[in-house]
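The structure appears below as structure tokens.
The complex appears here minus one protein chain, its other protein chains still in place.
By written order: A and B. Residues from 1 in each chain.
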Amino acid sequence: MNFARFVDLADLSVAEIRDLLALADRLQQHPEPRALSGRVLGLLFLNPSLRTLASFQAGMARLGGSSFVITSGHGSWALETRPGMRMDGMAAEHIREALPVLASYCDALGIRAFADGRDLAADVADRDFRAMAALVPTPLINLESAINHPCQALCDWKTLDELQVPERSRFVLSWVPHPRALPLAVPAAALHMAALRGHEVVVLRPEGFALPAAVMERARAAAHASGGSVAETADRGTALAGARIVYAKEWGSTSHYGDAARDAELRAQLGHWQISEATFAAAAPDCQLMHCLPVRRNVAVAEHVLDGPRSVVLREAHNRLVVQMAVLHRLLA
Amino acid sequence: MNFARFVDLADLSVAEIRDLLALADRLQQHPEPRALSGRVLGLLFLNPSLRTLASFQAGMARLGGSSFVITSGHGSWALETRPGMRMDGMAAEHIREALPVLASYCDALGIRAFADGRDLAADVADRDFRAMAALVPTPLINLESAINHPCQALCDWKTLDELQVPERSRFVLSWVPHPRALPLAVPAAALHMAALRGHEVVVLRPEGFALPAAVMERARAAAHASGGSVAETADRGTALAGARIVYAKEWGSTSHYGDAARDAELRAQLGHWQISEATFAAAAPDCQLMHCLPVRRNVAVAEHVLDGPRSVVLREAHNRLVVQMAVLHRLLA
Partner (left out) sequence: MNFARFVDLADLSVAEIRDLLALADRLQQHPEPRALSGRVLGLLFLNPSLRTLASFQAGMARLGGSSFVITSGHGSWALETRPGMRMDGMAAEHIREALPVLASYCDALGIRAFADGRDLAADVADRDFRAMAALVPTPLINLESAINHPCQALCDWKTLDELQVPERSRFVLSWVPHPRALPLAVPAAALHMAALRGHEVVVLRPEGFALPAAVMERARAAAHASGGSVAETADRGTALAGARIVYAKEWGSTSHYGDAARDAELRAQLGHWQISEATFAAAAPDCQLMHCLPVRRNVAVAEHVLDGPRSVVLREAHNRLVVQMAVLHRLLA
């Protein structure tokens, strides 16, 4: 297998994912410090980053390559993404120029562009990222778009493998509190990953926070093909019973998408969705907590859980480096 | 030929420029991925950047070297450039310390310092950049100063060569609209480059936006030596007739230099200077649009031109990487 872009885990078959994870393992056991010698990765961030920013640079370096970082608005121009604009505002440059130019300087380009958070249909269709991807002729990596985060999904899969979490076990994607609405990229990517891996997936979220129908349907189809299932509920007791994994994630209201005031009203009542040890009362004894980070301690998850034995969040984050090295190797070696 | 700094294209003879462009070609055809092994380029930005920031890092990497970036005010101290100041304001550090220190960490230093935009004579004399250059004992690269942008001029020359634009053809440097006054560095550098290459250069700009006399005179002398010519007009019809190249660029009023209110008054009437397909009505059939980027779509240039066959702006931008690798090779190999 070879591929020219890594923008959505769903573009790969389960066999191709397993191949990629096997490559990740092989690179851990047998480092290839010259594999990408002379290759250059460009990294364009329209939004903040810690893990992605650090791990891609470290991963390229460990494979013998180099990288450069452009952060829109921090030492570089603010970028316009909307088509057809009369550009008389803050943004000095349009992605129609910026993206092909940056791509022409590097062997692969990674782009992070969070959801706009106003038009649910556009965000679910990943409209902006798809428009950007169409401007990039070189190998492309999705560093998190409106509705996807394939690097996170791949590292989560590897983490589940390492923890020997059975494929048919219960995987609960649980909404957790946050001071404000966050994008749907990670919940959508995690849901799809767990469905594709064959889990009994339960999406646990309050009323008003249902994942979009298109995301759910796509996950159901993946689950069907893999022998898993996807259910959805607002009942924490039912959902968590027998859970082998609780995957905590914050996201915004979908019934009031882009309406900060109504979203805030809803979430003001939902502080008790914070995950604490009590959350695991009816879960499997070896139930573990996953989270993509960053996580707000004592808001989304109580710190006794984050610092306790159930938490595998640091392992997940470390696996970002491990799986991305496989992606880079596949795209560029 | 060898040289210790690359701060002004006019420091080089036409033969030396052709040598440098030949080296750029050679490095494209026969990459030298270890040529700058162990060498370190420092990049200091007092102003935003996309192409320069990305292409210099990529260029060093492709030649086997490394680079570091310091962006004043973004994770690094705000820098004072004025001499003799009592430094009790925002700036924590003076360039009199910062520049020699940074230079002592690297094998070559690149500096971007846009025009102050208040004192026309000082900016035309490149007073601040010259003061900075005097503080740097190591090889130095001008990443855009008040009145110069030699990397842009060199990539433009290469682009004209690639497009086989005849040396005696008409090259129109056309003022275009922008929400506010921009510096004179690129128009001055592009004018000089075109004069040096032997073009029939026409500077097309509205009243109030004439390029400074010193810039025009320097270009006329270069044109004279190369067999070209330099004219100036505010008449778009006359200027564009038979044009082989329209080089679009935004700049501020020189008759009201540094006076934002008067400048804004003038430019409020000049929206129709935007370049559209109609601009090319009397131009040569194969007339092409050049621009250094970033460009404001539908303000400076209509997007049907930017996205159409006349535009060579992406090729120009890619050539930044190509020619800068030659500059780095010449300075450091």
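Please note the rule applied: contacts are C-beta pairs under 8 Å (C-beta built on N, C-alpha and C of every residue); 3 or more make two chains touch, one makes a residue touch a chain.
Keep in mind that this is a model prediction, so the values were computed, not measured.
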Discussion item. Just to verify: which one of A:13, A:238 or A:298 makes contact with the chain not shown?
Written reply: A:298
Item to complete: Using the definition of touch stated at the top, determine which of B:94, B:168, B:262 or B:315 touches the missing chain.
Response: B:94
Worksheet entry | Hidden partner interface residues of subunit A, rising order | 31, 33, 45, 48-51, 53-55, 57-58, 61-62, 64, 66, 69, 71, 74, 179, 293-299, 303, 306-307, 313-314, 317-318, 321
Practice prompt. Write the list of subunit B residues that the hidden chain touches.
Written response: 37-38, 40, 42, 65-66, 68, 70, 74-77, 80, 84-88, 92-94, 96-98, 100-102, 104-106
